[in-house]
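Some chains omitted; the rest stay in position.
Going by the order they are written in, the chains are A, B, C and D; count residues from 1 in each one.
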Amino acid sequence: MAKIIMKGNEAVAKAAIIAGCRYFFGYPITPQNEVPEYLSRELFAAGGTFVQAESEVAAINMVYGAGSAGARVMTSSSSPGIALKQEGIGYCVAGEVPCVIVSMMRGGPGLGTIQPSQGDYNQATRGGANGDYHIPVLAPGSVQEAVDDVKEAFEIADCYRTPVIVVADGLIGQMMEPVELEKPVKTRNTAPKSTWAIGYGTREKPNTIENLVIDAPACEQKNIRFFKEKYAVIEQNEVKYEEYMMDDSEYAFVAYGTTSRIVRNAVNELREKGYKIGLIKPRTLWPFPQVPFQNKKIKKFLVAEMSMGQMVYDVQLAVGDKEKVTFYGRCGGIIPTPEECAEYAEKVMGGGQ
Amino acid sequence: MPTTVFKKPNGLTDKRMHYCPGCGHGIIHRLIAECIEEINEIDNTIICAPVGCAVFIPNYFTYDSIQCAHGRAPATATGIKRVHSNKIVITYQGDGDLASIGMAEIIHAAARGEKITTVFINNGIYGMTGGQMAPTTLPGMKATTAQTGRDLERNGNPIRVCELLSTLDGPAYIERVAVDTPAHIIKAKKAIKKALQYQKAGKGFTMVEVLSSCPTNWGLSAAKAMEFVGEKMIPYYPLGIFKDVEEVE
Amino acid sequence: MGKTHKISCAGFGGQGVMSMGQLLTYAGMIDGKEVSWVPAYGPEMRGGTANCSVIVSDDPIGSPIFDKGITTSVVMNLPSFRKFVPKVASGGSIFVNSSIVSEKVDRDDVNVYYIPVNDLAKELGNGKLINIIMLGAVIEIDKIVESESVIKAFLKVFGDDKAKFIPINREALSKGAEVAKTLKK
Amino acid sequence: MTKFTVTFDENECKGCELCAVACPKKLIALNLEITNDAGYNPAGIGKMEECIGCQSCARMCPDCVITIVKND
C-alpha cells in the first residue's frame, strides 16, 4: 500500500474506522480535536454513529454502553478531559467492557497549556479511578505507530475485555507524516458476544454488565480473577518495546513517544562522537517491559521524558538499582531538542567515550 | 373455567427483591414488566440500572441489563441504543441519580431526542445511601443532610424535572404519575406503556416520572408513606402529561 | 548525514501558508525524502496568524519541531516577519512577501528574497495564488523538492476534484521560480 | 366456590400491609401466627367470598405476592 500523508489525529480516526470501530463518543479539547471532527464526517458514511457528548463524563459512559453492546467503540480526549473520564474508565474495567481511549497529552497540571507533553504517564498507567486494576497502555512515537497502535488496541480490548489506552502527545496528534494505513495487525481470540454482550442474551440466560459486587468475598474473587486471568496474561503476551543501537551499548536512553524520536537523533549524534549509547523504547507503558532492563552491560539508563519524571519509577523498578537510573526532562509543553538530550548524555557518561 | 386475572408478569425473575417492605420500587418494576410483555418486547429489551436502591435490577428482570455509573444511565443508554437501534432501551433512575449528579446527562439525552425511555423514580430522598436530601426532597421534609427539614434558603429549591425537560425540543412524551393508590397505578402503567410504544415507533425521548415512596428513610410505615405521596408529593409535583408530540394542542 | 531542510511558513489565516507547507511535505515524500509537517495550534492562532514547520530530510526525522535553526523561512505578513526573522539559522533563506511587508531584514548572515506575491498573483488574475507563487520561488532557490512533485502533491492536498486548477498552479509555480531566478545570489 | 380466589405467596410477603389498606372491602390482614423465612408476618385474605376482584390489592403489592383467579 502506498503511503499517504496525514495528520496524526486524523490518522488515528481513520485507523479506528479501518479497525471496524463504528461508534465514537467524544468532547472537543485541544490538541485532539481532529479526531472527533474527522469522525463526525466519516463515521455516518461508514454506517456508524458519531455523538458529540455533552462532556467527557458523558462520552466515556456512552462508550461504556456501546462497548457493553458488543460494538467496537472509541473515545479520545486530552489531559483534563481524561481526568474527567476516570470514574467511567473504572466502570469499563469492572464491567469488562472493551473500548479504546485515546489520550493526546498536553502540558499540566490543571488547565495548563495545550502544547504537547508526557505528563499524563501516571494518569494512564496508574489510573486514578478506584480499586485494583490495570489498563494496557500503548505509546506510539509517530503517526504510523499511532495508526498501528489504535488498530492493535481494538484487538487487545476485545481479546481481554478491557479498556485500552493509546497515549500520545499533542505533537503526534497535530503533525503530518507519511503513513501506511492498511498495515495488518495481529488478531486475537475473542469470546462470542452471545456469552457476554448486552443485546445478545436470552430470556433464560440474560447478559448483564455488572459493576456492583456487593459481597466482599465475591469482590475479592473478582479482583483475583482479573489479576490472574487478565493482567498476568497481558503481561505475558502484550508487552512491547524496541531497541535501537543496543547491541554494544554501555549506556541506554529510555524514552517513549515523541521523546523517543528526539532521543534517537541524539543517539545518532553521540554515536558519531563514539559513545556506546542506544535507546530502549517502551511501546507499551503497561505492561512495562522488563527484559531490556536486565541488560547487565548497561552502566546507566538515561530516562528522558516530556515531564518532571514519571516513567523513571517504572525504569527504576525494572532495573532494580536506582543508582543506575538518571533522568532528563522538559515539561509544561516544552519539547526537548536532540542537542540538549545529547549534551545531557555526555554529562552523564563523563569520559565514557 | 377459572382464569388468572392477576399474576406476576413474565420478564421478572423469581428472585426475592431486596427492597424494604412496601417500597414503591417493586410496584414500578412490575409495571415495566407488564408493559414490556404487553408490547411484545420481552426478548428485545435492555434495561439500564442506576446507582441507587435499584442497582440490583439485573437480578429482577430477565432482560439484558447493565449497571450504570451514578447518574450516567442516559449516556450509557445512548451508547447502547446507537448500537441496538431496534431494541427497547430503558433507563431506570432515582431522583438522586437523575436529578442531582445526572442532570446534564438526562437533559442532553432529552435534547438529543435519544430514542430511549426513562423511568424516573421520585421518592424525594437518597434511599440507597440512607436518607440524604435529594433535589426533589420537599420543603420542610427531613433528610440526614437536612435534619431539621429542608430549608429553601439553606438547601435550595426542589426541582420539578418534568417541567424542566418539557421546555426542550427533543422529548416526545413526558408524564408524571404516582403509585400511591391502585387508581394511580393504573394510570402509571398507561403512561409507561405509552412511552415505550413511542420509543418503539421511534418518536424520540420519553420519560415517565413516578412519585414513589421510601418508607425506610421517610421513617413512615409503608401505608403512611403512600399517604404522604398522595397528600404532600402530588400537590408539589402535579400529575399529568407535560409533553406529547402526538397531542396537537 | 544528508541535508535537512527546516522550513517555516507563516502569515495571516487566509494566505495559504498551511497548505504551502503541506505541498512541500507531500512533494518531499514523493521525492523519497523523510518529511514532517507541524502546525502551530491553539489560541496563538487567534488574531488570525498561522504558521507551520516542515522538515524535508534525507534522514529519519527526530524532533519534527524546531524553534530556532530555520533553514527556509517564508513570511507572508508583518507579524510573521517580526517573529520569524530572528529564528532563521545563519546561512538560511528568508522569503518575504514584499507586497505587504515593507520592512527589510536587518541581518547579513542570511539570504533574503523579497517577492511581491500579491502583485504577482494579480498579474495572474487570481489573488489566491500567492502561496503557490511563493512556493515556486522557494523551491527554485532552496531546491527542497522537485517542482513536478509539487504538482503531483497538489491533488493529494486539495483533492482530486481540483485537477482543473493544475495548469494555473503550474503557471504560478513557474512565475515564482522566474522571479526568484532574477534574485538568485 | 367463591367468585375470585386471591392467593398470597406467603414466603415472599414482607408484611407491608399495602394490600390491606388498598382493599376496598377490607378483607386482608397480616397473619400474625406465621413468620416467614425473612421474618415477616405474611398477609392473607379473610372472607374470600366478599372479594369483588378489583385487583387493588395485587396492584399495590410491591413484591408480586398476590395472584388473583376468577372462577367462572
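Here is the rule we go by: a residue touches a chain if its C-beta (ideal position, glycine included) is under 8 Å from a C-beta of that chain, and two chains touch if they have at least 3 such contacts.
Computed from a predicted model, the values in this text were never measured in an experiment.
This structure file defines a complex whose chain copy numbers, by label, are A x2, B x2, C x2, D x2.
The definition used in the following text is that only the chains that are shown with their structure count from here on.
One simple way to say how far apart two chains are is to compare their mean CA positions; for subunit B and subunit D this gives 26 Å. Centroids built from CA atoms put subunit D at 60 Å from subunit A. Each chain gets one centre point, the mean of its Cα atoms, and the points for subunit C and subunit D are 87 Å apart.
Those residues of subunit B whose C-beta lies close enough to touch subunit D in the complex are 1-9, 12, 16-17, 19-27, 30, 181-182, 185-186, 215, 221-223, 226. Considering their complex, residues 4-5, 12, 14-18, 20-22, 38, 40, 53-56, 58-64, 66-72 of subunit D touch subunit B. Contact residues of subunit B toward subunit A in the complex are 42-43, 46, 48, 51, 55-56, 58, 61-69, 72, 75-84, 87, 104-105, 107-108, 112.
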